[in-house]
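With one protein chain removed, the remaining protein chains of the complex are shown where they sit.
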Amino acid sequence: MLKTLLKPFARVFEFQAKTHYKMERHSMALTAGIILAAGVGGFVEIAPLFTIDDTVEDVADMRVYTPLEQAGRDIYIREGCYACHSQMIRTLRDEVERYGPYSLAVESKYDHPMLWGSKRTGPDLARVGDKYSDDWQVRHLINPRDLVPQSVMPQYAFLLEAPLRTDDLPGRLDALRMVGVPYTDDMIANAANDALGQAQPDGDRASGVLDRYGEATAVRVFDGQSGRLTEMDALVAYLQILGNLTDVAQNTQPMAEE
Amino acid sequence: MTILAFLIPITLGMGAVGLCVFFWSLRSNQYDDLSGDAERILFDEDRPLPAASARLSNTTKETAP
Amino acid sequence: MMSNLTSPERARAMLITGAGVLIGLTMAVLGRNDPMGAHGWIVLLFCGVLFFIVADKLYDAEPVEDRSISYYDDPTKVGILLALFWAVVAMGMGVWVASQLAWPDLRFDAAWSSFGRIRPVHTSGVIFGFGGNALIATSYHIMQRTSRARMPDQVSPWFVLLGFNLFCVVAASGYLIGITQSKEYAEPEWYADLWLVIVWVVYFVLYIRTLARRNEPHIYVANWYYLSFILVVAILHIVNNLAVPASFTGAKSYSAFAGVQDAMVQWWYGHNAVAFFLTTGFLGMLYYFLPKRAGRPIYSYRLSILSFWGIVFFYIWVGSHHLHYTALPQWVQTLGVTFSVMLLVPSWASAGNALMTLNGAWHKVRDDATLRFMMVAAVFYGLSTFEGSFMAIRPVNALSHYTDWTVGHVHSGAMGWVAMITFGSIYALTPVLWRREAMYSWKAVEWHFWLALSGTVIYVFAMWNSGITQGLMWRTYTESGTLRFSFVDTLIAMHPYYIARAFGGLLFFAGACICFWNVVMTIRRVPHHASAIDYPTTSEAMEPAVPAAE
Partner (left out) sequence: MTGCQVSENIQKTSSDEDYQSSSTAWRKAEARSTVRILSDGRGQCVLSVPDLRCGGCVATIERTLSTRTDVVSARVNLTLKQVVVTFVNADADPTSVISALGLLGYPATSADQDQSHENDTDNVGRGLLRAIAVAGFGAMNIMILSVAVWSGAAGETRDTFHLISALIAIPVVAYAGQPFFQSAFQALRVRRLNMDVPIAVAVVLALALSLAETMRGGEQAFFDAAVTLLFFLLSGRYLDHLMRERARSAVSGLARLSPRGAMLRQPDGVLTYVPLSAIAPGAIIAIGPDERVPVDVSVISGSTDLDRSLVTGEAIPVPAGFGDTLEAGTLNLTGAVEAEVLRSADESFLAQMMRMQSEAETGRGTYVRIADRAARLYAPVVHLLALATFVGWVLATGDWHTSAFVAISVLIITCPCALGLAVPVAHVVASGRLMRMGILMKDGSALERLAEIDRVVFDKTGTLTMGTAAVGLGPNDPALRAAAKALALKSFHPAARAIAISIAELPCQLDDATEVPGFGVAGCVGGRAVRLGRADWVADISMQAKDRASPVFAFADGPAMAFDLLETLRPGAFDAVKSFAAAGIPVAMLSGDIEARANRIANQLDIADVRSGETPADKIAALNALRDDGYRALMVGDGLNDAAALAAAHVSMAPSSASDAGRTAADFIFLRDGLEAVPAAWRMARATARIVRQNFGLAIAYNCIAIPLAMAGLVTPLIAALAMSASSILVIGNALRLNPPEKPRETQALRHKRSEVLA
């Protein structure tokens, strides 16, 4: 009776017996099986532990890049500035004295990708924001050797002529949201307007920028030519925000090593 | 370091693949004659092997007429 | 070349290139408002040219060659030439970027010609264009010879080689247009990365299929090195390039990782790329061409296998030594140092093994510039791995990081090790591949050797000086405890070294040009070797590769 009942499963048993026998015979396969089983089980256990992140400090005043700053960052990326400028002040005394408080992990937590760099042909830029005036930055970008005769930096005069594309900004912000930057629907929908508004302090779009990104956001004509939104506007806006997304580093005044 | 949740399994996986490959190589007698295997690549392949040349002469014979 | 393809193979090639044309067209149309459109036209052009080459010969006579008794060397030949073409282009670019640092006005004010845009053309061109093509070409040669088997088909080797070059072209042109992720050594954007994954999978499958057909039971150790190069680079590439495109009709994408996490992944990738692209692949080359050229077996074959596993295991976690004193948790940095230092053991085992192989053949090294290239490569490999471990130590790194010392270290590896072993291998391979008596001009090889060596030495010494000077100047204090030098002061101090560096690079570049010329002249002028073919299919032992099932 039982036999007939189990008959349909005979094949399953047979298969089980066969594979089990084989597994036992090749004890390596057995070990691999153990590793696999343990690995899957273990990983389910491990994964939640990682959600408690002990690396990146939690800071309340850390804000995201505005669309204009993000556009400037994209230009910084496009021009390969990271090849000569780092954005990571190390915990060494001379660096802290030269560039400012050393960089904290939180400060680059919205940087996709990070631009820490690996070579300083030019100085570190992690805290270059507000160190120089907009005018200095623009003139320096047009021809670095006008301001620093010994500089070997290339000229970026063409940025002043290139109008900034704003139509793709919502898409970019949306993509950034997908990888974890907390842009709101509102920010994404108004991305193009906000980019224009941040460089036009007298325009009606400016207030939106302050609403969405905070009162401290710099709203001004970055490139010195009002009425036109250029790539120079974006890049300078980005340079001026470097190190200014949060005050945590300045406030805590971390002590340097050595 | 959330990122280690990716990197460690990936590394372990690569290590495990390496281990499996090592076992395979052990089973397929890859380490039986290391001194001979080191020498074998030096055989000058420009000189046709007898068997190959026999086959070659056959084919030329076949194609010639 | 085409005449060796059968008509079904030609049809398949046409299908693939035709698909490439369509993809290019789609990219051009959809991305017309974006830099991606330009890439569409480049893909279209690249595939279109290939399409017409194939179409032109579609109805030519069928090949008469007996595939069972020959190796398939056409892609290897093209690969060698492409590698040399990229060497000239990329090293030329290198000389130019180096000169821009000494004389910044050499950029001529164009948007595409700034240092930031052409530097990746130089780095990617050398690493992927020159190194990658050389690796693919030599791997085709080595896997067939050591397996004593022909590659399984004739379309996929072309697909891998030309597909990889399409990737290189898209990458290099993209930097000039302004398409980049700004991730070091992983600059190409998402669609190029996806394409490379496809090419790489085909490459891996091709390699495995060739090994599966082998007539020689033993898999020579060089194949292990090459396989690890293919497999691990694929994984690194995929993980580091995980990104979300801003739009599928635009080039821009954002990395899946941010900040410190991204830094960790980037250097996990970056240093493993050094390990598995610039080390294991070229060690595979060394382990084949060095004994071959010296006519002596590897000093200790067992050691070569052991150091393979050592390198594979130790390299994985050393990347974090690029991030000393940064926001990366300190224990991760310490981890990187520990394994960087331990890595010295297998690295020196390999270098020592190579040099000991030459022990007893020093007279050959003296007389044969080709062998000397390989010997110098092994020496530089040992030196730069030592330097690398040294620079991974935290206090040293505090001085060396961000300075030209790192640049010098990279170039002692890239010029002294990677390029030297590649040139040596090309000189060893070219006469064999094209069935020539010897290279067209042995004097030119000598010239190349001395140019390359002096160029490397000048370059590396200039960068050592420059880097250490700059590192020390940055941390010099006045008696009152303030920083002594402004950043610009250090820049002025660099100037003579930058000139010396450009000069060293120029010498090296000149050598590469001579090599290209010499290879081309060898192909065109040197008479054919008496024996016309080398024969693969039977191993000496004529034993079935796969042992009978247990």
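Here are a few things to note about the model shown:
When the chains are written out, they are named A, B and C in that same order, and each has its own residue count from 1.
To be clear about the criterion, a residue touches a chain if its C-beta (ideal position, glycine included) is under 8 Å from a C-beta of that chain, and two chains touch if they have at least 3 such contacts.
Just so it is clear, the structure is predicted and the values come from calculations on it, not from any experiment.
Of the candidate positions C:157, C:297 or C:467, contact with the hidden chain is made by C:297. Within the set C:332, C:351 or C:415, the residue that contacts the chain not displayed is C:332. Hidden from this view is one chain, which touches subunit B at 1, 4, 8, 11-12, 15-16, 18-19, 22-23, 26-27, 32-36, 38-40, 42-43, 49-51, 54.
Annotation for subunit C: contacts to the undisplayed chain at residues 217, 297, 309, 313, 316-317, 329-335, 338-339, 359-360, 538, 540-544, 548.
One rule holds for everything that comes next: only the chains that are shown with their structure count from here on.
If each chain is reduced to the centroid of its CA atoms, subunit A and subunit C end up 29 Å from each other. Subunit A and subunit B have Cα centroids lying 44 Å from one another. Centre-to-centre separation of subunit B and subunit C, using mean CA positions: 22 Å. Across the assembly, subunit B contributes residues 1-2, 4 that each touch 2 or more other chains. Counting partner chains per residue, subunit C has residues 257, 260, 329 touching two or more of them. Listing the residues of subunit B that touch subunit C in their complex gives 1-4, 6-7, 10-11, 14-15, 17-18, 22, 25, 28-31, 33-35, 37-43, 45-49, 51-53, 55-56, 59, 63.
Chain contact summary for the complex, subunit C toward subunit B: residues 64, 66, 68-69, 145-146, 148, 216-220, 231-232, 235, 239, 257, 260-261, 264-265, 268, 288, 291-292, 295-298, 301-302, 305, 309, 312-313, 316-317, 329, 332, 432, 529, 531, 533-538, 540, 542, 546-547. Note for the complex: subunit A touches subunit C at residues 54-56, 74, 76-84, 86, 88, 90-95, 97-98, 102-124, 144-145, 148, 150-158, 168, 171-172, 174-176, 178-181, 257.
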